[in-house]
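A quick write-up on the structure given underneath.
The other protein chains are all here in position, but one chain of the complex has been omitted.
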Amino acid sequence: MAIAHQFAYHKAATLDEAVEVLTRAGPTARVLAGGTDLVPWMRDDAVHPETVVDIKAIDALDEISLEGDHLYLGPLVTFSDLLTSELVADRLPILREMADTVASPGIRNRATVAGNICSAVPSCDAGPTLLVLEASVAVLGPNGARTVPIEEWFVGPRQTALEQGEVVTGLSIPIPDQPHGAIYLKLQRYEGEDLSQAGVTVLVTGNNVFRIAFGAVGPVPSRAHEIERFLAGRALSDGLIAEAQHLVLGAISPITDMRATREYRARICEVMLDRGLRAAVSRRDGNGPAYGTRLI
Amino acid sequence: MKLPINVTVNGETWPLDVEPNEILLDVLRNRVGAKGAKIGCERGDCGTCTILLDGRSVRSCLMLAVEADGHEITTIEGIPDNGVLSALQDLFISHNSFQCGFCAPGIVLGAHELLRDNPNPSRYDVQHALAGNLCRCTGYEPIIDAVLEAAGEDRS
Partner (left out) sequence: MTVTRQPFEAATPDDKLTYVGTSPPRIDGLDKVSGAARYVDDLDFGPDLLFAAVVETPHAHAIIKRIDTSRAEALPGVVKVVTGADFPFGFGLYMKDRYVFAQDRVRFVGEQVAAVVARDEGTAKRAVKLVDVEYEVLEPVFDPVFAASEDAPLLHPELKNYPHVPWFFPHNDTNIAHWRKTRKGDVEAAFAEADLVFEDTYTVPRYAHCAIEPHAVVSLYDRAGRLTMWSASQSPYTQRHVIAEALEPLGLTHQQIRVITPYVGGGFGGKAGVSMEIMGAALATAVQGHPVKLRFSREQEFYNTYQRQGLEARIKIGVTNDGTLTAIEHTMHWDAGAYVEYGANVVNAAGLSATGPYRVPNVKIDSLCIYTNLPPGGPYRGFGYSEFNFGLESHIDRIAHQLGMDPVEFRRKNAIVEGDTLSYGEKMNPSGLLECIDKVADAINWGTGEMSGDPNKVVGKGVALMWKAPAMPPNASSSSFLKFNEDGSINVTVSGMELGQGYLTVMAQIVGEVLAVPPEKIRVETPDTDRNPYEWQTVASHVTWGCGQAVEAAAIEAREKIFEVVHRVHGYEEDSLFLSKEAVRCTTDPDFELPLRDFVIAGIETADGSYRGGPIVGSGMFMPEFTSAKSDPETSQGGHPNVHYTVGAAGVVLEIDRQTGKMHVLRTALAVDAGKAINPDLVRGQIVGGLVQGLATVLYEDMRYDDNGRLLNPNFTDYKIPTSLDIPDEIIPIIVEVPQPDGPFGARGVGEHTMIPAAPMIANAVEDAVGVRIKSMPVTAEKVALSLWEGEN
């Protein structure tokens, strides 16, 4: 069935043109990249843009490249691109591990990483991982270009720092000091394509600096700074992990919904923190489970 | 307002005029006659609408028809080569890899993509690649077996 409402479709040739059309069209305009969220949302009558600006005809937006000590992802980089990129496998295998949990090939071939954070559903898979990687989001708008640190990006469920007329032009991800280890744990009801019930990404660098972020257990994916501070510089032990687990409830605000109860989510986050910390450290030390191994 | 597009479907070029709000799946079925792409959920959850877009599996229910402009599409109708079924299709028959058959076109297309990208998949690879294509009838086992056999893997 066609989407119920009519809208104008604009295929932009450049980012500047996209911004211009978006700005002119006002608040009811939406950017169309992979469309895997926008199209079903329109079909479900959940959003009603009057103008849709397709950016897929713009050149070179699907590049993954190394810029100094940063990995750059163009706004049209899909989850499949993350899975096949040697650069990603080599420098930031955590991105690959995360991408592997997203939906299924038919979605991953279209869905973009930038689109995932623009949709900003609380369970978005890219969220926790980009948070621990301290990515920044480059945007272009009527007032020019600016950069938004990922931690300021998520404003609420399906709400971001993106302003009217702006379009994401890329993600810049600092590659942590070597050696580092990281893991994305995603609790899902089904082993196959499913949304996250609760997720956590843990990253640890050589000097036992931990970065931890949770997804699907609060209105937005969020960093667990208090747990990070507690763990900073300390060597993992059963006791330390147990103490860190006590801090989990302060870091998350889970709710009960279709996919899980608040209680289950909360407790599972403790389990995932335990497994995540151990796996991240062992990966850093070169003896952890291979990236892509499911530990939950 | 109708927009002119050109899509190639199973090797034939189709110039079409489409409204921006038309879904590719509907256009393929109703205007091109490619009925092998099925309507199962219309929100990206089931995979029955799977097509290959420039060789990669996508869900045609999640695409506007206008987005297909200039692209090459393969549906199940385009898989046989001069009327000869692919080896995988033959194996689907010998393994009873379908029952009602409604999921089969999408799964065959997804499996073709997998085997092209990964000619020696493990059982897990096959399961993982097809995890977005729902089948209520078969329990998947005969599907996985057929794909593995197509890959030449000898499974005992």
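So that you can tell them apart, the chains are marked A and B in the order they are listed, and the count of residues begins at 1 in each.
Everything below uses one rule, namely that contacts are C-beta pairs under 8 Å (C-beta built on N, C-alpha and C of every residue); 3 or more make two chains touch, one makes a residue touch a chain.
This structure is a prediction, so every number in the text was calculated from the model and none was measured.
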Worksheet entry | Given A:Asp194, A:Glu226 or A:Glu243, the one touching the chain that is not displayed | A:Asp194
Fill in: Sole contact to the chain not displayed, among B:Pro4, B:Gly55 or B:Gly139
B:Gly139
Worksheet entry | Positions on chain B contacted by the hidden chain, ascending | 21, 29, 33, 35-36, 38-43, 45-46, 48, 75-77, 79-80, 85, 89, 92-94, 96-105, 108, 126-128, 130-144
Fill in: Hidden partner interface residues of chain A, rising order
1-2, 4, 187, 189-195, 258-261, 263-264, 267-268, 271, 296
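The rule we apply is simple: only the chains that are shown with their structure count from here on.
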Worksheet item: Could you state the distance in Å from the CA-based centre of chain A to that of chain B?
Response: 28
Worksheet, complete the sentence: Touching chain B in the complex, chain A uses residues 1-9, 11, 32, 35-36, 39-40, 42-44, 52, 54, 56, 80, 100, 103-107, 109-110, 191-193
Worksheet item: Once bound in the complex, which stretches of chain B touch chain A?
Response: 1, 3, 19-23, 26, 42-44, 47, 50, 53, 56-59, 61-64, 66-67, 69, 110, 113-114, 127-133
